[in-house]
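Below you'll find the structure, written out as structure tokens, and then a few comments.
Note that one protein chain of the assembly has been removed; the remaining protein chains are unaltered in position.
Going in written order, the chains are labelled A, B, C and D, and every chain counts its residues from 1.
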Amino acid sequence: MSTILVIEQVINGLQFGVMLFLMAAGLTLIFGVMGLINLAHGSLYMIGAFAAAWVAGLTGSFLLALVAAMAAAALAGALVEMVVIRRLYAADHLDQVLATFALILIFSEGTRWVFGSFPLYLDIPEALSGTVTLPGGIAYPLYRLVLIGIGLTVGLALWALIERTRIGMQIRAGRDDREMIAALGVDISRLYTGIFALGALLAGLAGALVGAIQSVQVGMGEPVLILAFVVIVIGGIGSIKGAFIGALLVGLTDTLGGIFLPEIFKLFTDASTATQAGSALASMAIYILMSLVLIWRPTGLFGRAA
Amino acid sequence: MSLLEIRDLTASYGVTQALHGVDLSIDAGEIVALMGRNGMGKTTTVKAICRIIASEGTLRLGGTDLHRLPSHRAARLGIGLVPEGRRCFRDLTVSENLVATARPGEWTQARVEELLPKLGQRRDQRAASLSGGEQQMLAIGRALMTNPRLLILDEATEGLAPLVRQEIWQAIAELGHSSGMAILVIDKALREMARIASRAVILERGRSVWSGRMDALDEETARRLIGV
Amino acid sequence: MPDPILTTTNLQKSFGALKATDSVSLDLRQGEIHAIIGPNGAGKSTLIDLISGRTQPDAGSVTLLGQDVTHAGTAARARAGLGRTFQISALAMEDTVLQNAVLGAMGASGKPWRFWRPALWDADLRMRAEEALRRVGLADDAGKRCAELSHGQRRQLEVAVALTLSPHAFIMDEPMAGLGAEGSRLLTGFLDSLRSEAPILLVEHDMDAVFALADRISVLVYGRVIATGTAAEIRASREVRDAYLGEDA
Amino acid sequence: DVKVGMITTLSGGGAGLGIDVRDGFLLALEQAGRDDIEMVIEDDERAPDAAVRIADRMIQSERVDIMTGIIWSNLAMAVVPGAVAQGVFYLSPNAGPSQLAGQGCHENYFNVAWQNDNLHEAAGAWANETGYSNSFILAPNYPAGQDALTGYKRMYEGDLAGEIYTDLGQTDYAAEIAQIRASGADSVFFFLPGGMGISFLKQYADSGVELPVIGPAFSFDQGILQAVGDAALGVVNTSQWSKDIENETNAAFVESFEAEYGRLPSLYASQGFDTANLLISALDVADPSEDPDAFREALRAANFDSTRGDFAFGPNHHPVQDIYAREVIQEDDVFTNRIIGTALEDHADAYAAECQM
Partner (left out) sequence: MIPERHLNIAVLMLFFAVPAWALIMDEPFTITLATRAAILALAATGLNIALGLGGLVSLGHAIFFGIGGYAMGVLAFHAQTYTPMQLGGFEIAGTKSMPVIWLVALVASGIAAVLVGLLSLRTSGVYFIMITLAFGQMFYYFAISWRAYGGEDGLSIYVRNDFPGLNTLDPIQFFGLCATLLCLALLVFWRLARSPFGLALGAARQVPQRVETVGLDPVRLKLVAFVLSGMMTGLAGALFADLNRFVSPTMFSWQFSGELIVLVILGGVGRLMGPLIGAGLFVTLEHVLGDITDFWHVILGAILLVIVLFARGGVVGLFCGKARPDA
């Protein structure tokens, strides 16, 4: 394997990491910062992708599609927060798990009801398709570079919002003690509805952006959900920086594991067995990574002790 | 008209009624002590004022019916609360705790740190890792930074060292006199309350059973109702 | 003089640059109440955590009944005879008062690994628990759920649970906190009677209680013991007044 | 009257396949005007234990004579052995796992679609024909994926530039595409059903790698093509059916399906349609509950007009059929397939010899 290929794969890993971060960004707010286990996050991601595909089909404009994705997801998020989630902040994680599990059922089949059972078409806009040549002669898809840019921007903005603004402080305070922050004059209900909607909006944005290079179909949200949880937990709940680093670690592990583990196994067994065994181990790699991190640091890389 | 006006206030936790009729009023610039044995409803009264629990009866601040407002709107009318048990925001640093809910006015972070120098030293430490007393100071600072018209201190000196406690009592007394803040204090330090409060209300089993000027509180009543 | 029950030798603990505990050496002797006082943030709770095993020291040692327990866990120290109460009540709120006390008795008798016979059918456990409840005056409330207890009753239960362990030494962090005047007086009386059973290391900001109870007082400032002595000696110390007591104590 | 139980995937991600099979099947019944066939249709949610539960119910409670409908091999493995052991006939409109074609074959089990390896084998054969000599091959790491690569390699005679297993459900293929680019391959064979295939093709098209791609029809069926869009144009895929197979039955099928459901049929729809017609042809001969042996013989004879033209069963009750190579084209706004040649003629499967019944 040539050095240049290895470098390219490392870039792929990092890029996948940033993409994961983009997908996890909304969840970082809702789960990481607000402390709410929202299994329906994947559904919001799906709603964004479907809204985008639908609008893109109607208007042919990718930009409008993105706007629609964000609007639809934010609206769904706000609605869900006001009708369901609001009653669950005080409840323990169990009730949140059950309620949002129920929401997955409703959203998934509801979407299928509206859009049918076949995958939808959503493609990257003409202007962003094709590749650019990176130093070293690596041809890299332009769209992916744009994704990296958006992911980094979203990350930075989130970090600033949470760590550097008063709103961010109030959100974090609200996770700790809703009653108290309200008694000190903060309209925590409205704030949380807003933040939940923002988290949903980011999920919808990610769904649309990533949906354009993947498939837009019912059920697309669930694998993302699990990955996003993994990312946030590795990084440590509540830490944006942690989520970012967690995402990069997961991206690298997944990408490089998939490539190198079969190669390593080839040193011991025949090619076919090695590919299979290596791939099997590779598909477990991120979960192994996550448990190792948690065994080493029970509250994630940047999490704080309870 | 009093700043805070409470008449015949009742409240319950589920099926158990905790307040059976509390009367209490405070004028601007006045310090009133709310007294009573453990479990008599002092904290419950505070929670009702702050709209943390539902209640019935008359409950007005500056003429506005608090019963019509949610907790945060009531607070914005000018209530500053130092709650029982501190309840600092654990994940926030000391500065963040102070700033997060601050409202403009004469109490700034600098002034709070002047009153409670320990907070200045621990500015970037997470509240969860503060010592008990430091957390108590933070809770007081946080309430002051909302620049309230009515400051409520529910066991605000619990766990503070005697020296700090004296300083705080001193500051409270000054606050009442100079800035015109109305103050409701609940504390086990009866001696200090007696010194700074002008009036007292005593609760027994959720009812206000005695109220009057501090100097009118005789020893016999105190022994019977408070246990000293 | 008999050997002390509990000794700490040169205990050290830092949080980052902050020395929360700085070479603390003190002891607790049979039959005494030894009070620890000091300004907020002086390191009292940290010291308690070091002694009870919740935190590991950076250096120094803790000896209990002549045995080095510096590296033993909390549970092991409890089994070795250390009874602790918490500053903020730590009780199983969903359980009854009696069940909370039985829990203590179970720990003391090492009987948690029984899976079949209901705990409350065990006469031995039950007797121990009820005896402790009676002593703190909670016998009538045995069937109440902990969550229904008033603040003061919870403090009593804290002590009762510690009692079921029949410990060789008690450690108490601000047991008077939140108690009204009357409650403090009652608890003071009870602690006074307790000292003959096992000595008490007492952290408390309530100076009335401290001066009434303590045989010895150690003053902690910035993690260091700056003075140890009788109530009268401490009250008279200029240094202690400046650092902690102020003028009117 | 006979009762037919159909267990298929009607909800969740893979619902498109089940819906096509169902619709094709029902269309055939409707055209035949058979109201003596009572259908019980249930959604298996693509979950094996749900499929088993439904099968139990159909057999024990509804007392169906014939079952059909399952899309996925793992569900078929869960349901079929138990069902046929209880005397029910099972006609598979899709899943064709190798166990059921080989050692685990059964006299009451008929596969009307293909043995799982068939289309991959055809892809290998077509690769030879096209002159590919250095293929890069990939599939997800699960039995159907492993069968796919085995099937391709069984027929393909050239070298392998690379062979990789991806994760089941993987959505990002940047790393694999980089490997393909670096491998010096002259062609790419992939089996990535459903959303995996859509993602791969879109990303592949955007990567600037321009090697020819070949795969089984599963990633290029009518339900998926619209979602892939331009990226699939010109890709060669192998299928036992195509809408332009020239025979009357097929032309009528395509037309009536489109008229009835407002969309073009997929290969799954054709399989459902054929399964129903096979069933009807056998019912005309014998009643399965009265004379199962005669009914079985009638099935074996496969005396019906297939959308695929000639249709015959091999000794293990799996099809012996032609498999075509198709190319993805655009007709007006619609992406669809056109036959460009026959990859394998009268092809049976590799497991028939292991089958003893």
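As a working rule, a residue touches a chain if its C-beta (ideal position, glycine included) is under 8 Å from a C-beta of that chain, and two chains touch if they have at least 3 such contacts.
Here the structure is a predicted model, which means the values were calculated and not measured.
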Within the entire complex, the undisplayed chain is in contact with A, C, D
Where C:64, C:106, C:169 or C:217 are the choices, the one touching the absent chain is C:106
Across C:47, C:64, C:138 or C:161, the one contacting the chain not displayed is C:161
Chain D positions in touch with the non-displayed chain are 10-11, 42-43, 47-49, 52-53, 56-57, 60-61, 73-74, 77-78, 80-82, 85, 97, 99, 104, 141-144, 146, 167-168
Those residues of chain C that touch the unshown chain are 52, 54, 73-76, 78-79, 83-84, 86, 90-96, 98-100, 102-104, 106-108, 110-120, 122, 125, 142-143, 145, 161-162, 164-165
The missing chain sits against chain A at residues 37, 39, 84, 87-88, 91, 93-95, 97-99, 101-106, 108-110, 112-113, 226, 229-230, 233, 237, 276-277, 279-280, 283-284, 287-288, 290-291, 294-295, 298-300, 303, 306
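In this section, only the chains that are shown with their structure count from here on.
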Chain centres from averaged Cα atoms put chain A and chain D apart, in whole Å, by 34
Per the touch rule above, chain A residues touching chain D in the complex are 1-2, 5, 8-9, 12-13, 15-16, 19, 108-109, 112, 117-124, 129-131, 139, 141, 143-144, 210, 212-220, 223-224, 255, 258-259, 262, 271-272, 275-276, 279-280, 282-283
The residues of chain B that touch chain C in their complex are 37-39, 84-85, 118, 122, 129-134, 136-137, 155, 158-166, 188, 190, 226-228
As the complex stands, chain B meets chain A at residues 50-52, 70-73, 75-76, 79-81, 83, 87, 89-92, 96-97, 99-101, 103, 126, 128, 142-143, 146
